[in-house]
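Input: a single structure, listed below in structure tokens.
With one protein chain removed, the remaining protein chains of the complex are shown where they sit.
By letter and in written order, the chains are A and B; residue numbering begins at 1 in each of them.
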Amino acid sequence: MSAFRATFQRELLLLWAGGGALAPLGYFLGATMLVPLAMGPDRALLAVAGPPLVWIAAALAVLAMLERLFQADLEDGSLDQMLLSRAPLELIMFAKGAALWCAIGLPLAIAGAPAAIALQAPVERAAMIVVSLALGTAAFIGVGLVGAAVTASVKRGGVLIALIVLPLFAPPIIFGASVAAGQDVGAAISILAGCALGAAAIGPVAAAAALRLQAE
Amino acid sequence: MSARGPFQDKPSIRVEALTLSRGGRVLFEGLSFAAASGAYVEVHGSNGSGKTSLLRAIAGFLKPSAGQVAFDGVEEPALATHYVGHANAVKREASVRDHLRYWAGLFGGAASEDFIAQTLDLGRVLTLPVRVLSQGQARRIALARLIIAPRPVWLLDEPAASLDESGKAVLNELIASHRASGGVVVAAVHEPLGATPSQIVRVPR
Partner (left out) sequence: MFSAFANPARFMAFSAGAAPALFVGALILFATGIPWALFYSPADYQMGDTARIMYVHVPAAWWSMGVYAFMTGASFVSLVWRHVLADVAARAAAPVGAVFAAICLITGSLWGAPTWGTWWEWDGRMTSMLVLFITYLGYLALWAAVEDEEKAARLAAILCLVGAINLPIVKFSVDWWSTLHQPASIMRSGGSAIHPEMLGPLLTMAGAYLLLFGALTLMNMRSAIHRRRVENARLRGAQA
């Protein structure tokens, strides 16, 4: 078994044992539920503001997963073993991100369809919303790896991660929310795919560089 | 494992004029020693003297401020070491078998699960999650890394911590057979493990 596959399987197993997508999904749906409670059930208003707010909720749900992402590995010595692996740390980071996306990102993307529809997005747009959220969560996780890695040694780093990562979330939010709102969908989705690819390429490399420093 | 062992190239390490610092504080300066194939080096020193940092520098985690660690007779220095630190690198939720499989993938291991479980007496708990096991059993899982994939240099930080008598005996057997097959063992210890070290390195204060 390759180091990539071993890492991917192990991370999935650990995420699953920690409750899987249950908590982030619940958080996502709960945050979405607060939107009509805050704005009132006015359909016209919701139809405009609702779908973009689904994106905010998805971003926050990913953000909430990041704090412990590397902290546990740093504290219990797992990071040292990753450094001694026959695969480069960058690849292991990619495997970790991929596992997080499968366990959390994809379920969030799928749950995004009913959430957006509940917030008065047209039903025929649901498929596009799922695709865009799948790309968007990949971008969030990619840049999130960097934020989690540079703050791994900081106790109670949750607020710090948010401060660091939120500016990096800006591009995918912009294009993702455009898809959800049905504006210029074709262009938005291709740029969103670009964001996801870029984050998947840069995130693991920068995270690995930061974690090598953290292990010193 | 035969006495001729898997390490035909006589692996050895040389620590040359090593200076380590952490957080801007110099731990020690100009430390040198060499460990030949089959050597068992015990590192002694008081708390905070930098024993752990020395092992981490040999493993390549910690960049030295000066000096270097040189490997001879190994193909790839980055893949030459096993490191068993204070922390066992185990996850509470995963089972013993999960750990063995994960590490086999990570290090490219071939040793069979049964052999490992038998050697370390983990057979009865193979499918249990780590959270229900004792500290000593968790330590045995960490030691399993040493035999999952053969690597010439073992870096052990207080390897006997929380091991019972039979655990210590197993550890000494592992060290003995690793030395017999030509490997190098460097262990930071407070209490001597029992086996006679070929060399004692004192980390100066």
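The rule we apply is simple: a contact is a pair of C-beta atoms (placed from the backbone, for glycine too) under 8 Å apart; a residue touches a chain by one contact, two chains touch by 3 or more.
A quick note: this is a predicted structure, and the numbers were derived from the prediction, not measured.
*Asks:* Hey, which of A:22, A:45, A:127 or A:163 is the one touching the hidden chain?
*Replies:* A:163
*Asks:* Kindly state which of the options A:42, A:75 or A:184 is in contact with the chain not pictured.
*Replies:* In the full complex, the listed residue that touches the missing chain is A:184.
*Asks:* Considering the entire assembly, which residues of chain A contact the chain that has been omitted?
*Replies:* Residues of chain A in contact with the hidden chain: 143, 146, 150-151, 153-154, 157, 160, 163-164, 166-168, 170-171, 174-175, 178, 183-184, 191, 195, 198, 202, 206, 209-210, 213-214, 216.
*Asks:* So which bits of chain B touch the chain we can't see?
*Replies:* Contact residues on chain B toward the absent chain are 22-26.
As a convention for this text, only the chains that are shown with their structure count from here on.
*Asks:* Under the stated contact criterion, what part of chain A meets chain B in this complex?
*Replies:* It is residues 1-3, 5-7, 9-10, 13-14, 17-18, 72, 75-78, 80-87, 215-216 of chain A that touch chain B.
*Asks:* Quick check: in the complex, which residue numbers of chain B touch chain A?
*Replies:* 22, 56, 59-63, 78-79, 81-83, 85-91, 93-94, 98, 101-108, 129, 145
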